[in-house]
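A protein chain is absent from this complex, but the other protein chains hold their places.
Labels for the chains are A and B, by order of writing; each one numbers its residues from 1.
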Amino acid sequence: MKDMSDIGTGPLLRVEGLAKFYGARVGCEGVAFDLYPGEVMGIVGESGSGKTTLLNCLAGHLAPDEGQVLFDRAGQLVDTVTMSEPERRMLSRTDWAFVHQHAHEGLRMNVSAGGNVGERLMGLGARHYGTIREQAVDWLGRVEIAEDRVDDRPTAFSGGMRQRLQIARNLVTGPRLVFMDEPTGGLDVSVQARLLDLLRGLVREMGLSAIIVTHDLAVVRLLADRLMVMKSGQVVETGLTDQVLDDPQHEYTQLLVSSVLQV
Amino acid sequence: MSEYNFAYLDEQTKRMIRRALLKALAIPGYQVPFASREMPMPYGWGTGGVQISAAILVPEDRFKVIDQGADDTTNAVSIRRFFEKVAEVETTEKTAEATVIQTRHRIPERDLTEGQVLVYQVPIPEPLRFLEPSEVETRKMHALEEYGLMHVKLYEDIARHGEIATSYAYPVKVEGRYVMDPSPIPKFDNPKLEMAGIQLFGAGREQRIYAIPPHTQVVSLDFEDYPFQRMKAPQCCDLCGAGESYLDEVITDDAGGRMYVCSDTDFCRERREAGHVGALGVAEDAA
Partner (left out) sequence: MKQEQGRTMISVQDVSKTFTLHNQGAAVIPVMEGASLQVAAGECVALVGASGSGKSTLMRMIYGNYLSASGRIMVGDVDVASAEPREILRLRREVLGYVSQFLRVVPRVPTLDVVAEPLLAVGVGPDEARERAADLLGRLNIPERLWGLSPTTFSGGEQQRVNIARGFARQYPAMLLDEPTASLDAANREQVMQLIEEAKARGAAIVGIFHDVEARDRVCDRAVDVTGFTPAKVA
């Protein structure tokens, strides 16, 4: 049995005093947490609660106004907010991945599935067509897309397939941290389940850490180890996912949990 | 002639273009923005090349213009006449004798020598645009040398056609740094981008100038298992018999008749004058 112990090793990501303001309006404020290797953290809250702003600040898509986003590189925590843009872009092509809610934002719609998956490899210097294609086919298989679709463009794919393709495209370079913005949003319930199962398996097999923004509490219950609840740009509650959902402490979390229709 | 300044453009504009040219030569393959002027011809007719030629021509120059290798097509003729009129420079059809050659879509067959300048007309200077429409993003990609996308284009070619089917405007990497669109020259011409002459590229509508200084390394992008291949029709020129020149296919009748001729008209003429005769050609002295 392999040693799954993560206690004793340092965090993969450490966020301190993160804030983003839109003029006088607060995007998010005072956000601080540690994320350890292999952990999946959910960020929940209603529209406008600042969860997407926070995710974009963490992933380097938005420049925060205050605070640090420290990422582990070879045992050293490096501030990704102040690092040079080339370094940050390199990080987002190697150690980081970002799965958009709308697959078309994360895919090149006029490029074949194989080309979409292969892009990150080619970006890192892969120059052997056969090897790139082989890896693309392998990854399509892992996200349950048949090999004979490798040359089809995502425009010919269903919503669920596109989302799986986006995941393959992101994970092909073996990132350590994946940011996901409503990864199951807009998909049919049955397609969602398939995607959730797939994500769980990949997270486990690859030892991925992930930060998932969603408003769907059922999704976080199944995917996330930990939960962060946001309201009006502030983190109002954090904890183990099942604990936050079953024994919510904050007024807003209690409202959120009690508003969910039970199935 | 007193109506026009020498070579049509005013001296301030020429100075601005020359500064852009110097910068472009200093950073091979880098696209330098410049304030493209209205020219007395529509965009797409070589206004970028014309502005560069206007900025570098001096009265002592001998000027040659080719369009797809030919000196006698409309575009080439009208640009040559334009400069005959506004710059009163000597013009020629002979590659060897020209000091400045403006070209559309070809590099002359004859190797250019030191002191010669080749000016390209460029429709779309950005090689990454095919896959990334955002100019902000492509400039960043150039700045950070993020060129994976260029190979995605070649990957798509192989996936769809079984080989790199891009046959013109084939992307190159200049001096190990900038990826560049060599304008829509056939990829047959790509190896000639490493030359003794100076190469200047002008895109009028897109307001970009870039350059390759003499003897600069220019590598055509490819894959290890799908290496770059020069490509031409397997035939020989039907007029001069040349087997190594780039050929145009000419339809000769409505019954499927066709012939292959050198796209470089000056090269073909020179060979015929030297006594070479192709399958359908007529010996010069008999003519």
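Convention: a residue touches a chain if its C-beta (ideal position, glycine included) is under 8 Å from a C-beta of that chain, and two chains touch if they have at least 3 such contacts.
As the structure is a prediction and not an experimental result, all values here were calculated from the model.
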| query | Which of the chains on display does the removed chain touch in the whole complex? | reply | A
| task | Using the touch definition up top, pick the residue from A:85, A:105, A:138 or A:251 that touches the left-out chain. | result | A:251
| task | Tell me which residue among A:102, A:194 or A:215 touches the hidden chain in the full complex. | result | A:194
| message | Contact with the hidden chain only, please: which chain A residues? | response | 1-7, 36, 39, 190, 193-194, 196-197, 200, 204, 221-222, 225-226, 238-240, 242-243, 246-247, 249-251, 254-255, 258
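One rule holds in what follows: only the chains that are shown with their structure count from here on.
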| request: Just give me the whole-number Å value for how far the CA centre of chain A lies from that of chain B. | output: 46
| field | chain B-touching residues of chain A, taken from the complex the two chains share | value | 85-86, 89, 93, 108, 110-112, 114-115, 118-124, 127-130, 132-133, 150-151
| note | Counting only contacts in the complex, chain B reaches chain A at residues 131, 140, 144, 146-149, 151-152, 155-156, 158-160, 222-226
